[in-house]
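Only one protein chain is missing from this complex, and each of the others stays in its spot.
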Amino acid sequence: MENGDGNEGTSAFHVPEWMQIQFADQKQEFNKRPTKIGRRSLSRSISQSSTDSYSSAASYTDSSDDETSPRDKQQKNSKGSSDFCVKNIKQAEFGRREIEIAEQEMPALMALRKRAQGEKPLAGAKIVGCTHITAQTAVLMETLGALGAQCRWAACNIYSTLNEVAAALAESGFPVFAWKGESEDDFWWCIDRCVNVEGWQPNMILDDGGDLTHWIYKKYPNMFKKIKGIVEESVTGVHRLYQLSKAGKLCVPAMNVNDSVTKQKFDNLYCCRESILDGLKRTTDMMFGGKQVVVCGYGEVGKGCCAALKAMGSIVYVTEIDPICALQACMDGFRLVKLNEVIRQVDIVITCTGNKNVVTREHLDRMKNSCIVCNMGHSNTEIDVASLRTPELTWERVRSQVDHVIWPDGKRIVLLAEGRLLNLSCSTVPTFVLSITATTQALALIELYNAPEGRYKQDVYLLPKKMDEYVASLHLPTFDAHLTELTDEQAKYLGLNKNGPFKPNYYRY
Amino acid sequence: MENGDGNEGTSAFHVPEWMQIQFADQKQEFNKRPTKIGRRSLSRSISQSSTDSYSSAASYTDSSDDETSPRDKQQKNSKGSSDFCVKNIKQAEFGRREIEIAEQEMPALMALRKRAQGEKPLAGAKIVGCTHITAQTAVLMETLGALGAQCRWAACNIYSTLNEVAAALAESGFPVFAWKGESEDDFWWCIDRCVNVEGWQPNMILDDGGDLTHWIYKKYPNMFKKIKGIVEESVTGVHRLYQLSKAGKLCVPAMNVNDSVTKQKFDNLYCCRESILDGLKRTTDMMFGGKQVVVCGYGEVGKGCCAALKAMGSIVYVTEIDPICALQACMDGFRLVKLNEVIRQVDIVITCTGNKNVVTREHLDRMKNSCIVCNMGHSNTEIDVASLRTPELTWERVRSQVDHVIWPDGKRIVLLAEGRLLNLSCSTVPTFVLSITATTQALALIELYNAPEGRYKQDVYLLPKKMDEYVASLHLPTFDAHLTELTDEQAKYLGLNKNGPFKPNYYRY
Amino acid sequence: MENGDGNEGTSAFHVPEWMQIQFADQKQEFNKRPTKIGRRSLSRSISQSSTDSYSSAASYTDSSDDETSPRDKQQKNSKGSSDFCVKNIKQAEFGRREIEIAEQEMPALMALRKRAQGEKPLAGAKIVGCTHITAQTAVLMETLGALGAQCRWAACNIYSTLNEVAAALAESGFPVFAWKGESEDDFWWCIDRCVNVEGWQPNMILDDGGDLTHWIYKKYPNMFKKIKGIVEESVTGVHRLYQLSKAGKLCVPAMNVNDSVTKQKFDNLYCCRESILDGLKRTTDMMFGGKQVVVCGYGEVGKGCCAALKAMGSIVYVTEIDPICALQACMDGFRLVKLNEVIRQVDIVITCTGNKNVVTREHLDRMKNSCIVCNMGHSNTEIDVASLRTPELTWERVRSQVDHVIWPDGKRIVLLAEGRLLNLSCSTVPTFVLSITATTQALALIELYNAPEGRYKQDVYLLPKKMDEYVASLHLPTFDAHLTELTDEQAKYLGLNKNGPFKPNYYRY
Partner (left out) sequence: MENGDGNEGTSAFHVPEWMQIQFADQKQEFNKRPTKIGRRSLSRSISQSSTDSYSSAASYTDSSDDETSPRDKQQKNSKGSSDFCVKNIKQAEFGRREIEIAEQEMPALMALRKRAQGEKPLAGAKIVGCTHITAQTAVLMETLGALGAQCRWAACNIYSTLNEVAAALAESGFPVFAWKGESEDDFWWCIDRCVNVEGWQPNMILDDGGDLTHWIYKKYPNMFKKIKGIVEESVTGVHRLYQLSKAGKLCVPAMNVNDSVTKQKFDNLYCCRESILDGLKRTTDMMFGGKQVVVCGYGEVGKGCCAALKAMGSIVYVTEIDPICALQACMDGFRLVKLNEVIRQVDIVITCTGNKNVVTREHLDRMKNSCIVCNMGHSNTEIDVASLRTPELTWERVRSQVDHVIWPDGKRIVLLAEGRLLNLSCSTVPTFVLSITATTQALALIELYNAPEGRYKQDVYLLPKKMDEYVASLHLPTFDAHLTELTDEQAKYLGLNKNGPFKPNYYRY
């Protein structure tokens, strides 16, 4: 998962301008190895998602002031290996406990371990991965290992690594190169250490954001000769792959797991329904009952936010640009307004559009005292935070992730996470959601690795609907849910295979 | 709308077996002009939808025992015309009032009248229509008239005509041929009277179920030379068109308005959310609070039923065959079970699957006393009602549309509408939903009639998304809803045209 | 139940002015035996509730034009008895079926029959009753009979009798004197026939509205010497009893069952939550989604209406006079407004206040076209309907219980049930709610009849909380609900008796 993916508002499926620009930048910068000196000019050289700040919950035990760079440390795990680079190998035990807790809520991966273990479907696979390094990722990596794969792993975000988990993985023998608070130089160095190894060459890529893929692309293009496929998780990374494909430069099959139904519904509707409440509560301890809220955008994310707040007794207004989504908002019981109509009266403004400058300085000027402003949409462009960095306004950091921006007349706006994604910055993503993503990734890797010659060409593929359905079915036991099977007669009547797929591709769910 | 469309459960997008069979039957029988004598053998000769019984509300004033066939009556409207055939022209005034009430809730059509009237976009259009004849259809017809079209109209269902409305249309000069309780011979006679006219030949077809289209196809194939296109409303009719197209026999462009987003969401989710309550209440006066309900199928219809009943305090269980929909049910707070697990304990069983024999005799045998059984899905196959027609069970008609089926031990099952669609039989479809459908039909007619040569070929087309969005936008004023417009900068950022379409075709809403 | 009780808004517990006036009128008029000639002057001589129109569902089979007064007919039941007066004894079979259906949803009374039958706790009781005569009342009467009582019964409302049910009761031997459409003279004649019988004198009174009680009070005061107590059901009747008590004129104990917790919650919150939807749907077939609604009054009735409409996707505003209820509305997610603020924009206005002139002509003048206006509160005073009976406005009856009031500029207001109670006029009360009321009445009768000398004095009593709890417990099996029992240790810890009562009297539930 990348900061921002899974959270798009109503127009996320188009190629946003910033992606195009970013991608252009990316290409220019890619060949330069970033150095500390070159930092400023390189600030666009890793994807935006790689530098977004991440959950405040992203560390459990770090109170030490150990300033030594992990790159300068000599560490060994208990088996004597030093093929890793983490913050502190001694934190392994704490991390192991977190992994064990995560395993409890990732039954699908555990089931996959059991079902597929006999035949080791990933025997021979050498997977290089670049994702957030969390307890849930650890469960994925250990599942891949149990299925026969060898793995090397780096972080896709310089802030998101849980050091304890990285230590636990290193301790149990995974070559992990990641820590919280990497510099950009560190970032690329870690990726390079995963790829550029004596006597080991990856044949599968699991990427989240596309940085790993591009590093190999630019530095070690010959590696692709042995690579069987790429599995990509994020909006940004998927977009990069489509660009490569269009340009005729994609030289292996790639699987877009971002757009699978299950992932989309869980990352957006179901997850945001809970995380909007959590994020607001943890940062402000506010009461929802009776509050007036405007939600900008009624895509899946907006739908989730609106449903949750309505259920808690808030009065919710919606803004939309798309008449169909607008009509849905009406039928779901929300007043559809322009932001200007309600901006003076609302207690909370939430953006979920995927658009830019949805909340402008003019809006901010008109908000009432104590209005809370936050972003649940894509990237950090929705609120024009830059416009608040002017001399007449005072910023006051009142808590972690909470700023008061103070007008000359004393009016305060409560800005959360500086306009970055509230749910990633100020709440946590439930393991169950990550389980769905991780299971999807594992299945995509198995599919690509085992696919007979010719099934996949040098193109970007969506996960087959049958696999989407399989991911869903692996998660049903969590709820003690019992699926009904079609009888032969019914299957014939409906013209369906009894094992699915049960819907055409355009079904809307 | 056809009885049954708009209500499919999770697998409605596949071609059901019965359609294939029906279509085959249809072809065999089509050339025969049905006669009263041949009734039995022709019982399959009009589409199932044409003979389904319709809402109990389908008459306002008929208490007379006038048994004379309208075909045998001599009637004239106040302007002296007798180019129509309705039950009783004297009922026109009552019908006119119903039309005026309907106009209040169909602002989109009224807006269309205003916006397009200046240029008369249907000037020269000669439209032959075959739909349910209700107050809402009347508003559509009079809108088409106001836009310049000439119309002739028959009913697509032998029971659904509102005689008073038909009278009002005849009185104001529309050649309408329809009454409630037509025989099958009457049915085809009426259609023929619309088409087979001295000195008038249709150039557009508006069909609901496909019977009109096929009548012309078989009897007057040469007419297609002048016909510019077909607009088809129903699942069944659309399926027939795709069959024709596949067989290379479709000789004009056709527009499938059934699958437009707006129509789908309103016909299914939003409409069923209300009509399940209405249908149950009107037939049984039951209280929803605390009742245990099992809903079979968690497609759009099932989602609507579940949401409504949960909100009223029922405890709802769901059955599903599709793991993705099943997972949605879980996340929405419903226990996913097999029907057998709960059949002994539930107070109400509701089918919304589009499947057949979902509720079998075995299930019915195990239900508890007073259990209510009804169908909100497609067609009348979901509950195996036939299995209840056995000597040991006693049927008792306790109210209109309500039967008690009594077991030898005294147990009673309350069967609603004999297993046919509850919402069409026992409640009414809100005018607002019909407004969306009617507006879609009007726009499709305008598009096909005005399309430049070559835009549409001899194929079946979906309504362009932009038109879907336009239909939605025409309905927003009803809710005093204010759409936000993209700025130029935002449109560029998102890569969108400011006027839409705003989403790719695969967007799920 | 009386038309109007159970539906009070936030200030129903005070003595409304109209009651005081009515009661004064009542006393003046009581000694006059109404005659047909004196009708007009006597129009206030029976309680308002006795003349309110009742549900449109109040007849099943009456299509005959039999204009003969039942008082002029000679009828016998199959056993030869003619000690009854009903519309048509031949309708008994239909009525019996309705009674049997009602029995299915009144398990508490059926359980009472079983539990108490052995000892016949009402053996020797001679009960004279005056209530609505419906299938549910019939189940109550037959339960009282099964428990040993003899009963004679009249109707408490001149419109609400179901003739078929009355016939069924007469057929099975109950002396019933009631039909739909009684004149006022008939009304008192029927009551008198129940009381004034050779060789039979009542010792218990079950009243709904207080008319029976007052008839005995004025005409046969000596009867009270043998009467053990009065059970009174309605707000009005209870008020009359308190007045008598205050005046020192109450000469037997009386039980106020109107204010029992269970009855209050079910008659108001739970029942109105469903009946508001049902009443609106049956009269207007409107769609709730997206509609703007203002609900005046946030007492139990208002809470029920608001919750239901919000769940169906309406946008709901609330008006209140009481700041505590107002704050509850806020916390439940409703904008608290003054009626004037939203009157121009709402689609529906619903009154639930118990107050008068809440909706004034001025408000009605400002409503938008097609606005629906209805009353769910107490009595028919909330909407100033009288102000609409002016020459410049046209009334048009469009359906039963639905009037269009048309302004000179063409604007139409849709007025339901002429401002009388929507839920009694346009929907039905679920049997389950009536079951709770009837069970409470039966228990109150048993208690008063069996109470040892001295337990009750010549005063008005509330039902003991323990009985409220018993009524509730008798209804739990309907929901297959399993109550937890306190352990001895827990009961001691909480200072409670294991069998209840579990709460102090002031507990708010």
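By letter and in written order, the chains are A, B and C; residue numbering begins at 1 in each of them.
Note that in this section a contact is a pair of C-beta atoms (placed from the backbone, for glycine too) under 8 Å apart; a residue touches a chain by one contact, two chains touch by 3 or more.
Owing to the predicted nature of the structure, the values given are computational and were not obtained by experimental measurement.
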Checklist outcome for this item: Of the candidates C:Gly248, C:Pro323 or C:Gly454, the residue in contact with the absent chain is C:Pro323
Next on the checklist: In the whole complex, not just what's shown, which of A:Ala308, A:Leu422 or A:Met467 touches the removed chain?
Outcome noted: A:Ala308
Item to check | Residue touching the undisplayed chain, where the options are C:Cys194, C:Leu339 or C:Leu463 | outcome: C:Leu339
Item to check | Touch with the omitted chain, as defined above, among A:Asp83, A:Asp192 or A:Asp278 | outcome: A:Asp278
Item to check | subunit B residues touching the omitted chain (full complex) | outcome: 289-290, 310, 312-315, 330-335
Next on the checklist: If the hidden chain were put back, which residues of subunit A would touch it?
Outcome noted: 57, 60, 63, 97, 101, 104-105, 270-271, 273-274, 277-278, 281-282, 285-292, 308, 311-313, 345, 369-370, 396, 398-399, 412, 427-428, 430-433, 478-481
Item to check | Hidden partner interface residues of subunit C, rising order | outcome: 10-11, 13-18, 261-262, 264-266, 270, 300, 319-331, 335-339, 341, 354-358, 381, 468-470, 472-473, 475-476, 479, 481-487, 489-490, 492-496, 500, 502-509
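The working rule: only the chains that are shown with their structure count from here on.
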Item to check | Least step count from subunit A to subunit C, where 1 means the two chains touch | outcome: 1
Item to check | Geometric centre distance via CA averages, subunit B-subunit A, whole Å | outcome: 43
Item to check | Cα-centroid distance, subunit B relative to subunit C, in whole angstrom | outcome: 40
Checklist outcome for this item: Residues in subunit C with touches to at least two other chains are numbered 289-290, 312-313
